[in-house]
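Of the protein chains in this complex, one is absent; all others appear in place.
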Amino acid sequence: MKNSPIKAALGGAAAIGFTLLFSASAWAGKTLDTIKQRDQMVCGVNTGLAGFGAADSQGKWTGLDVDVCRAVAAAVLGSGDKVRYVPLSAPQRFTALQSGEIDMLSRNTTFTLTRDASLGLHQTAVTFYDGQGFMVPVKGGIKSAKQLKNATVCVQSGTTTEKNLTDFSKANNLAIKPVVFEKLEAANAAYFAGRCKAYTTDASGLASIRSKEAKDPKEHAILPELISKEPLGPLVRRGDDEWFAIVKWVIYGLVEAEEYGITAANIEKLKAESTDPVVMRLLGKSDDTGKLLGLDREWLVRAITTSGNYGEIFERNVGEKTPLALKRGPNAQWAKGGLQYAPPIR
Amino acid sequence: MAISLHNIAPRTPPVSHTSWRLWLRQNLFANRTSAVTTVSLLLLGLWLLPQLWSWALWHAQFKPDADACQSIRGMGACWGVVSEKYRLIIFGRYPFAEQWRPLLACGLLMGLLVVSCMRAFWRIGLLWAWVAVWLAFFGLMGGRLFGFSLGLSPVPTDQWGGLPLTLMLSSLSIALAFPLAVLVALGRRSDLPAIKTICVTYVELVRGVPLISVLFMASFMFPLLMPAGTTPDVLVRVLVGITLFSAAYTAEIVRGGLQAIPRGQYEAAASLGLGYWKTQRIIILPQALAHVVPGIMNNFIAIFKDTSLVTIVSLYELSGALGLALSGDPLWRPFKIEGYLFITLIYFAFCFAMSRYSLWVEHQLQRSQAR
Partner (left out) sequence: MAGFLFWDMKTSFWHQRQTRRWLYQLALMLGLLALLAWLLSNTLANMKARGIQSGFDFLWANAGFDIGESMIAFDSSEPYWRAFGVGLLNTLRVSVVGIVFCSILGTMIGVGRVSHNALARGLGYAYTELFRNVPVLLQLLIWYVLLVEFMPDSQSPLHFNDWFYLSKNGFSFPVPVWESSSNSLVWDVPLWFDGEISQGISLTPEFLAITLGLSFYTSAFVAEVVRAGIVSVPRGQLEAAKSIGLSNWQTTRQVLLPQAMRVIIPPLTNQYLNLTKNSSLAVAIGYPDLVSISNTALNQTGRAVECIALIMAVYLCLSLGTSALMNAFNQRMAIRER
């Protein structure tokens, strides 16, 4: 080639091409640094499940999963209001977390092997022990899940619910016909329109949907059988152990707080006066557990002040005084016969 | 000899060819089949129309009163669901207090589109108007422009919804797809084999897949394709998907127009010494694009309707906003069908207006080409 400008231009183009090809896309900082820099945490929540994650018409989010997000944000950023909520449907939730669109997924998600091992995600701590159940109209006269032979059952796509339904149907020879919807609203609408004989999802979800969406909640019955174990809790991305530890231990901290009687109301008093060594450690007065996590001393104090302890969160969102009227059941403290057992914070 | 003028007796009037009786005979009762069709259609209409009238208007309830609606269920339509929820339907999840902003933004955009359609305004100032209105639109809706706050409370893009979202997605994607489509159409007709292959592959690939798979790809895979740490806005992702999709279809339409230009035009341009790009810009493209404006309008109508699909990737345009408005509200949920009919009316109004406009443009073109 005679003309050097052209040669230079081609060479330049090739160089740019190869640079782009081989430029390593390094992970842009850890999640905690990103959150602190942004001064906001992005939390993936449900599109509208009363008691767990729902927004009212003013755009204010409430729910058990939402309160967990607020507690984590308070522990990290100082205030539970520094959260942006991204409503996600079941099919979108994992890709949103994988892609970095959200920092943590707090959306009544069941912990399973597949999700922990092959999706590039980590399951933190269980915030709600649940099981899958069925809801039927009282008119249909069905009293047990085993009577659902050849029944049509409405279910949302992309959930463990689908697979559990299949397993249950096979184990009991019921030949259940699933009607699968992409969106939760469509599944609800179809069930309440009478398309299906039964509706299936986690029992807490059934209670929530019945309380909010049924014309007359008394016309729908939740069948007694729980056909699977559904431990629900928040998830984070793999590859960031620091962030994983923070979310996990905030949840354990809330459970520990309930075990030792620390509430949002008495926390200031206890901080000033208590001499119980465990309480002093939890409130950051004796040991600085926050430093080990990358936070400051008062991380748990802020979390408890914002949302209350685990028991308070439960009662406020899904407890007996709410329309969902769920009993603690397996979600009670281990000392009271439940499954909430937090490892010691020391 | 004197010619005597005497009155001629009045003749009988000529047979009228335009009386309504004749029209009836020719158009409705021309032969036996026609007569039978007319009678059966009239009977069907007589049975159906009074029922429709009674349901939709006579017994209908217009006030947002859920109990009154329940009581007339089955007998009359409950348009109360529209008067109760129209703000949620038209503006989606946009914060209630700030809904004057999307209203204003929508009005500006519709005004711009209408003005762009009128011949009297086709001058260079229109381009500046486009830029100004789009800046105003994004500024009003988002509260921030290029990172600078405008004194309005910021509203994140996943809260935009309803009619403004539909209008924005369809008009912006068509506007952005147009230059790409022209380039791809020219590329497809070029005789450089590499360029032709790339353009053909792109068009055939995109036209062979449904829009929903393109939207899934845009919303699921786009973040993976970008460098780690960047998260493209959900609206940007969907816009890119729809733009690439509409560019392929528009490219085919423009190619049809290019094929209609006679070779003589190219030869005349060459004889004047015009190069490739000058020929295209000055001679070929103006003629080709003028030919295909009706086709492009049809494409615009199709894209406008296709924006309803973004509800599947959780952007709440009109039908998604209706689902959102009625879910979780057991009081109004039984009246979903009236909500759907309301949205149908909105879409029909827009699309019908656009199709009449495209017919008008066709007329204008035919007039301009008649000798």
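Just so it is clear, A and B label the chains in written order, and each chain counts residues from 1 on its own.
The rule is short, and it goes like this: a contact is a pair of C-beta atoms (placed from the backbone, for glycine too) under 8 Å apart; a residue touches a chain by one contact, two chains touch by 3 or more.
Just so it is clear, the model here is predicted, and its values are computed rather than measured.
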Chains on display which the left-out chain touches in the complete complex: A, B
Full-complex contact with the absent chain, from A:190, A:214 or A:245: A:190
Residue among B:86, B:134, B:266 or B:340 that touches the chain left out of view: B:340
Sites on chain B contacted by the missing partner chain, in the whole complex: 26-28, 30-31, 34, 37-38, 41-42, 192-195, 198, 204-205, 207-213, 216-217, 220-221, 223-228, 301, 305-306, 308-309, 311-312, 319, 334, 336-337, 340-341, 343-344, 347-348, 351-352, 355
Residue ranges of chain A at the interface with the undisplayed chain: 2-3, 6, 10, 13-14, 16-18, 20-25, 27, 90-91, 94-95, 98-99, 114, 118-120, 150, 152, 157-159, 162-163, 165-167, 169-170, 176-183, 186-187, 190, 193-195, 237-239
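Everything that follows uses one rule, which is that only the chains that are shown with their structure count from here on.
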Distance from the mean Cα position of chain B to that of chain A, given in whole angstrom: 40
Touching residues (chain side chain B, partner chain A) in the complex: 88, 93, 95-96, 156, 158-159, 219-220, 223-224, 227-231, 312-314, 323-324, 327-328, 330, 333, 336
List of chain A residues in touch with chain B within their complex: 25-29, 34, 47-48, 50, 54-55, 57-59, 84, 86-89, 92, 95, 99-101, 182-183, 185-186, 188-189, 192, 212-215
